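Worksheet for the structure shown next.
One protein chain omitted, others in place.
Here is subunit A:
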Amino acid sequence: MAVQVKQESKLSVNVTHRVTSYKCPVSSKKGGCGGKRECQGGFREQIVGAGFAPDVSSYYTTQAEVRAYQRESVTKGDKMNSRGLRSQLKDSVPVAGLCPQGAYGLQDSLRSGFTSIKNELLPSHPLELSEKNFQLNQDKMNFSTLRNIQGLHAPLKLQMEYRAARQIQRLPFLPSSNLALDTLRGSDESIGFEDILCDPAQSEMMGEPHMMVEYKLGML
């Protein structure tokens, strides 16, 4: 699919500008709080993932890049709405979830041993990225279709409910049932590989409780 190809080429060409501009609702400035994690949750993934370059300017794609991207899609004969594409590029769970986070964005050799740059940047299996982002991409697709059909209010209301349901969780090292979230999504009526394989409630390893809570609260 054309969208997938564009996503990957953007990743390989320009790694530090991977996270496009986003608006964190807690801190009102564009680009968020620059890693201070005052929001304690919602946008932490983007902030943590862009830990490569902690300065705020790297959170934006430049205007030149946006124009080049739009020009590209026109010359390739795609008649699709490139604005919709841009909204799909941002907010995806970044690859650097593979890379451990320490202070100043460097890897923490004491905790995770020696790593090669290649292992941190590129996924080792073709499906790894697409599986990581699958739920996110499905939701985005569905919400943008809903927005086009019924107007802005429909995805807005639904996302408000999702945000509320997502907060019903136990402490990070304990397994949460996510019952409300499942019911909203409709995944309580279907079964897939994520229900059978690697069930976190039955994992043999437990994370260190204090570390995990500190990580979640941003104190680490």
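Keep in mind that, in the parts below, a contact is a pair of C-beta atoms (placed from the backbone, for glycine too) under 8 Å apart; a residue touches a chain by one contact, two chains touch by 3 or more; residues count from 1.
We adopt the following convention: contacts and distances are computed from a predicted model.
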Among "Tctex1 domain containing 1", "Translation initiation factor eIF2B subunit alpha", "Phospholipid-transporting ATPase" or "Proteasome subunit beta", UniProt's protein name for the complex chain that is not shown is "Proteasome subunit beta"
Among listed residues A:Asn142, A:Thr183 or A:Ser203, the absent chain is touched only by A:Ser203
Subunit A positions in touch with the non-displayed chain are 100-101, 111-112, 119, 123-128, 130-132, 134, 172-173, 175, 189-200, 203, 205-209, 211-212, 215, 220
